[in-house]
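One protein chain omitted, others in place.
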Amino acid sequence: MIKTAPIAITGLGCLCGAGMNLAECLESMFRNERNPHPPVRFSTDHPVSYPVLELREDFKLPLDDQQTIYARTSQLALAATLEALTDAGWDAASLRGKRVGVCIGTTVGCALNCDDFYRAYKDGDDPEMAAIERYLRSNPAAVIARQLKLDGPNQTVVNACSSGTDAIGLGASWLRAGACDIVIAGGADELSRVTYAGFSSLMITDTEPCKPFDVKRKGLNLGEGAGILILENESVCGAKAPRGYVLGYGSACDAYHLTAPRPDGAGLKQAMQEAFTAAGVTPDQIAFVNAHGTGTPDNDRVESRVLSEVLPGAPFVSTKGYTGHTLGAAGGIEAVFTVACLQRGEIPANIGFADADPELPGTPVTENTRIEGTVALSESLAFGGNNAVVILGKGAA
Amino acid sequence: MRMAISGIGISGGFGCGVAALRQALQCGVVEPRQCSVERNGAIDTFPAYRTSLEGLDEFIPKRALRRIDHFSKMTLHSACLALQDARLSGGDLSRMGVIIATGYGALKTTFDFLDSYLDFGYSCSSPTHFSNSVHNAAAAHVSMQFKATAPSLTVTQFEMSVPSALLTAQLWLAEGRVDQVLFGTIDEYCAVLRYCRRQFFATGEQGPLQPFTFTEQSAVVGEGAAFFVLSRGEEDARYGAIDAVTLGNHAVVPLTLPHDDLLIIGADGHAKCGRWYAQALTGRAVAAYAPLYGSFPAAAGFDLAVAALSQQDGILYASPATAGASDSALQVVAARRPLGKANIVCLKFGPGGDYGLIRLSR
Partner (left out) sequence: MSVKEKLKRVLIEDLNLEDVEPDEIDDDMALFGEGLGLDSLDAVELVVIVQKHFGVEIKDMEEGRPALQTINTLAKYIEQRLAG
């Protein structure tokens, strides 16, 4: 691994259970509010109901009739992209002639989870193909490229819960290699009955609002949303004052178990080391960490141990209490928060945490906390043993 | 960044291994298997290129496979074959990155998971099926099998999955994140896929697959896995090397290509994608090999395997089916010819004019 050049972040966009845009999300998080409730958009016959963090019902894309054309995940991705592009000062016309890449992480956005279609198929009916056609149209990276008429590489990363973080790291690499001038990078995922059933079957969902790093943590709450960053080459970025920088990215696989994280956190540590080398940053420079902090017993244990070992004393927060676990979107949303918090000089309280777990060496911030410094780290641990880390820098804007 | 190809592992409708692919190229004919699906008391019979997992248990004990689905078995099988071909089996692979490109992921297991709750209620949703239906499960199994602790990545981009993922392989090698990349491309057949294709294409699925009749649907469903061991070292370039990977959209900025390149095109009987080849490649020398392995998004990786093999053999093999060739404005390679100094370029179009271009050299 070699040191890599910083990449400018010129725009941010995000929506999730905490708010319909970045400003709303920050406001509600710094007010320490959250709104988990049983799912509204779908139902199951499951005897237990698990709270989720859904987007407000008034979500509507600022485009005509796209709602029915694209699956919800792609709509979320598009909404966050449009916010981020506006924030960066781009529109469809000014992007003409630029080579614009799109790199998006997701899970549900690429899965053929059409259960109504499949139920009809199983029942011996001949279901109509609308659901499948929508799936075939809805690859999130392709949707953004098609909608904005872009000419450049597209990539939809499906690395489960680290997808969003990976997509940002990979998008930055494209720019360094000269594969494009601008990259739209981040993650998007919708709440779905299928992941709801899947995560409850793994017995890692909490029946109450989730409690990251708390001694009584029982599991995660699912969420949905999208978080997008506009990444630019210095030459394109020009006189624009960046919001922040992607300084480094590291990734490593536990190669240990399909669903359980490696207890010693070796993969996470390796990903962190790689990110530090790439960024040319030392651990003492890290002002704070946006932790993965899902609220599952295993994840929080491993993460807390690694954080206390590699970054002792660095304040850390899981924002999943506010957003829920948005799976492939999480890395995107949390990178957006990390850049915004660096600019603001403050991180929100780790909501849901009340009592320390004697087994865990560290505790997250329990109230909104001022931070000093210009470099922060956001990390994601995923199903399949993937670990991804981005180191982000503060911009002048 | 030049990526040397030092090993290939492949299984598809033509059989398993590089030798089987070479034989298929030499003889130019692979008959799809007649498959059938029973539904509502009627039997639906259709051709399909299916794989076998022959020899998988020589690499991996049966017990270790008990939770592993067909998709991941195909994955592991071709991954083992590729490492064996590259003479890397059993070595320290901790710095080997794993990248998997798939159009649809583990389809069968996705529906198996839905079965678990549709048949028995949500409280009987199977965590094993759920875990294996997640798109990166196959990559996770590969990383675990070879103790590959370097980065692992799964990409799905329908027809563009292979070139898109290959772009990342190149950057990993360039940035020194990994010493090698085990790069795999996989898609699987399942009965629901057959239903969908029949609804979409009706008799257009009956074959034979004619890549050059661009305006007519003649796709025949296929499945398989192709793996490549990629590295920086020139001495590893047993099958030549990949020089450049480019993605873009022909409808936004028209594609331009050097005139002396030989093109292996991913035309596979899909009329929606076929028109782009016809439009963009007037007068160009092209070959297409989909009639040897069928139509599926990850088949772009099979085109790449053919290109690699052609480089090793110094031969461009004859296109196995040439119907429609004389009507098109393309120069279809109808008989095998020496490669000479020409470079091979693999070109894949998606239905919206999106393209992926993979340029190889010896």
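As written, the chain order gives the labels A and B, with residue 1 at the start of each chain.
Here, a residue touches a chain if its C-beta (ideal position, glycine included) is under 8 Å from a C-beta of that chain, and two chains touch if they have at least 3 such contacts.
What you see is a predicted model, and the numbers here were worked out from it, not measured in a lab.
Chemist: Per the definition of touch given earlier, which of B:Ser123, B:Thr246, B:Asn343 or B:Ser361 contacts the omitted chain?
Modeler: Only one of B:Ser123, B:Thr246, B:Asn343 or B:Ser361 touches the chain omitted from view, namely B:Ser123.
Chemist: Return the single residue from A:Arg41, A:Lys98, A:Lys122 or A:Lys218 that touches the missing chain.
Modeler: In the full complex, the listed residue that touches the missing chain is A:Lys218.
Chemist: Out of B:Arg33, B:Arg67 or B:Arg87, which is the one that touches the chain we can't see?
Modeler: Within the whole complex, the residue contacting the unshown chain is B:Arg67.
Chemist: Which of these, A:Ile2, A:Val40 or A:Ala260, touches the one chain of the complex that we don't see?
Modeler: Hidden-chain contact among the options goes to A:Ala260.
Chemist: Which parts of chain B face the unshown chain closely enough to count as touching?
Modeler: With respect to the unshown chain, the touching residues of chain B are 62-63, 66-67, 116, 120, 123-128, 131.
Chemist: Identify the residues of chain A touching the omitted chain, counting contacts across the whole complex.
Modeler: 47-48, 201-203, 218, 257-260
Heads up, the rule we're going with is that only the chains that are shown with their structure count from here on.
Chemist: Can you check how far apart chain A and chain B are, centre to centre, with Cα atoms defining each centre and the answer in Å?
Modeler: 29
Chemist: Mind listing the chain A positions that touch chain B in their complex?
Modeler: These residues of chain A touch chain B: 1-2, 4, 44-47, 99, 107, 110-113, 115, 118-119, 121-122, 124, 126, 129, 132, 136, 139, 141-142, 145-146, 149-160, 166, 170, 173-174, 176-177, 179, 194, 197-198, 200-203, 251-259, 266-267, 270, 274, 278, 382-386.
Chemist: Provide the residue numbers of chain B that touch chain A in the complex, in ascending order.
Modeler: Per the stated touch rule, the residues are 1, 39-40, 67, 98, 104-105, 107, 110-111, 113-115, 117-118, 121-123, 125-127, 130-137, 139-141, 143-144, 146-158, 160, 164-165, 167-168, 170-171, 174-177, 192, 195-196, 199-200, 247-249, 252-253, 350, 352, 354.
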